[in-house]
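Every protein chain except one is present and positioned as in the full complex.
Let's look at chain A:
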Amino acid sequence: MSYSAEVAADFRDALQDLKANKRLEISILTGIAKDNTEHAQAISEELEKHIKTTRPEWKLPALYVLDSIVKNVGTPYTVYLGRNMFPTFMAAFQLADEETRTAMENLLHSWKQPVPDSIDARPVFPSSVTQDIEKFLIRFRAINPQNPLPQRPPQGLPRSLPARPPTQGQMNPWNRTATPPQGRFPAPNDPRNRTGPTYPAAISPPIAIQPAPVAQQALPTQTVDFNRLMADVNQLLLNCQTAHALVPTDVDTKEKLDALKGLKGILESHSLPLHQLQKIREQIDNMAPPPTAQQVFINNPPPAPPFAIPAFQQFAPATSTPDPALNLTQILFPNGVPWTTTPMAPTPSLATAPLANPAAPAPFTPPPQLSGPPLITPSLAQMLAQFCQPPATPPVMAPTPASHAPVMPHAAPSAPVAGSAEWLLNALKGLPPTGTPSSVQATPLSSEPMTRQTSATANAEVELSSASMKRPRLNLYTKLYDAYPNLCRTCGRRFTFTTEGKEKKARHMDWHFKVKDPDAAKRGTHRSWYIDEKEWVKYDEVDETLPEQASNGDGAKAVKKEAKDKYVPVPQDVALSQAPCPICQEKFEHQWNVDANEFVWMDAVKVNGKIYHATCWEEYSRGSTLAAPSTPDSVLGKRKAEVSPAGLGKKGRVN
């Protein structure tokens, strides 16, 4: 399999799981496309194929993936996907129900526009692509008058999707475009923006603080919403302040507080390039309950919590964003704080704890208010340190509408990035400003004293002692996940995104595919005998992520194969597959061989086109000059994993 094909296969796997308009999944798929633009052609083909072949009700989500990719990544996908857009679109449209058709028409409409909030004024797809489809639609509607063309959305909301109920209250920008912009940061200098005096005014408030429930259907993708980011940071800051107020002596809280202040300062005073904003966003989302947790909250209005309003709301009446301070206190006092009574009691908030009903024994669902933005962890500080590097190219005012470069209106030369680095470092370290940017880079910061370590030596510094076991090291635990971000969605095993990691995953996916063989299930399987001591001591574990030969070459370990260990693949030839052993006339027993990755006949050898029991053959040929042929190497692959029942029989083949 070529590498391109592997990437495409990964993409296809993820795509096949997409059965609803899931924002998270769509953004993951978009991410894969974005990270692999060199394989854009293979990915585009995969996507087209999927839209063509998947069930009608799953076509729309897949089209949203397409939409998200062309809007957020752009070329070369627009080129590849544009080529076959007409047949792809048309085929899907014809199978779709009326609601989906409406949604698709809106998609098409949005493709005739520039990417929302982008400074690139060109439409998403060139008109050569969209025109044909438009013509088709007009004819289609003419032939099907019972399905008249839906009314064009009103001018003010040109891209609204009628399929989704409009939200009450504030309108989220994502609702106005099929899929929200992601990779392209909104360009505030774009004259089309109603940019007010403050930078992010054109962007609606973050969804997290939207008060009204929205449709169950998740929005397709996410964007770096500056306002929302600020809101989240502010919320964290507030929570941290709360925690700090509760336990003023705690150094960790203080340091986290300072780190957050630093982050806020940087966000407010500097124009960070898009990728840095994305990193911050990602980081915050990573540390948080998944980005969707907030959506969960708004999507599924929960039963009213049985307890009083969490205390922090008194500190923060202006927002309904959930409160991570609870987590914070929990982390600071893993064995309980004075005001938390039990591990299960949902009463960790200061104001309500004393009122908690101690008799409430029932299993409970956590008040959803508690789900919320992340607890800030030191890894954020580490990440920030890296932002203190002077940017390779200083932000420039570049109002040319053709440029995709992120441009900020407030790029303030008076507040140099390096200066803010020092400022932040001070905040984090409590040290006088001495650090140069390069020294910052060399030693990533941690705001947690006992976990001040680089990832390379992180493990070495967790002391093995009873006291040490109680100390939280939150930034280290998430490395269990972060170090292996490439998840197999079928079984949960993780890989890296390095070339090696991707290769391993590809082999792993192949393995999944093979064991899913529906024929395999039909043949009766049974428990195998365990291997004996000697075999076990020499046994090489089978690793499906390694190439076949990797565990084969160890000559020193290769034990001389005994007859019973020999096997041949179950023959394809029907007559041969039915034939018994010519010597004993008994049939062969097939079993799955993990190493060969196919069904084999154990204790078997092939001689002159016939298959014999290896043990029968050995007995027969003993004394003659014929040497029993060995199992061919191509079949051997690795050491056998299966144990044949031979050796236990009363014939005493081996014993």
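Going forward, a residue touches a chain if its C-beta (ideal position, glycine included) is under 8 Å from a C-beta of that chain, and two chains touch if they have at least 3 such contacts; residues count from 1.
We adopt the following convention: contacts and distances are computed from a predicted model.
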item	value
Protein that the absent chain corresponds to, by UniProt name, given "Geranylgeranyl transferase type-2 subunit beta", "Multifunctional methyltransferase subunit TRM112-like protein", "Polynucleotide 5'-hydroxyl-kinase GRC3" or "AAA+ ATPase domain-containing protein"	"Polynucleotide 5'-hydroxyl-kinase GRC3"
Option from A:D17, A:D35 or A:D573 whose C-beta touches the chain left out	A:D17
Residue, one of A:A121, A:V515 or A:C584, that touches the chain absent here	A:V515
Hidden-chain contact residue, picked from the options A:E45, A:D510 or A:E544	A:E544
Omitted-chain contact residue, chosen from A:E45, A:D120, A:E461 or A:E503	A:E461
Hidden partner chain, residues of chain A it touches	17, 24, 286-290, 292-293, 296-297, 300, 302, 324, 326-327, 330-331, 334-336, 340, 342-346, 348, 359, 361-366, 368, 370-372, 374-375, 458-466, 468-473, 476-478, 480-481, 483-484, 487-494, 512, 514-517, 520-521, 523-533, 536-544, 557, 589-592, 594, 641-643, 645-646, 648-652, 655
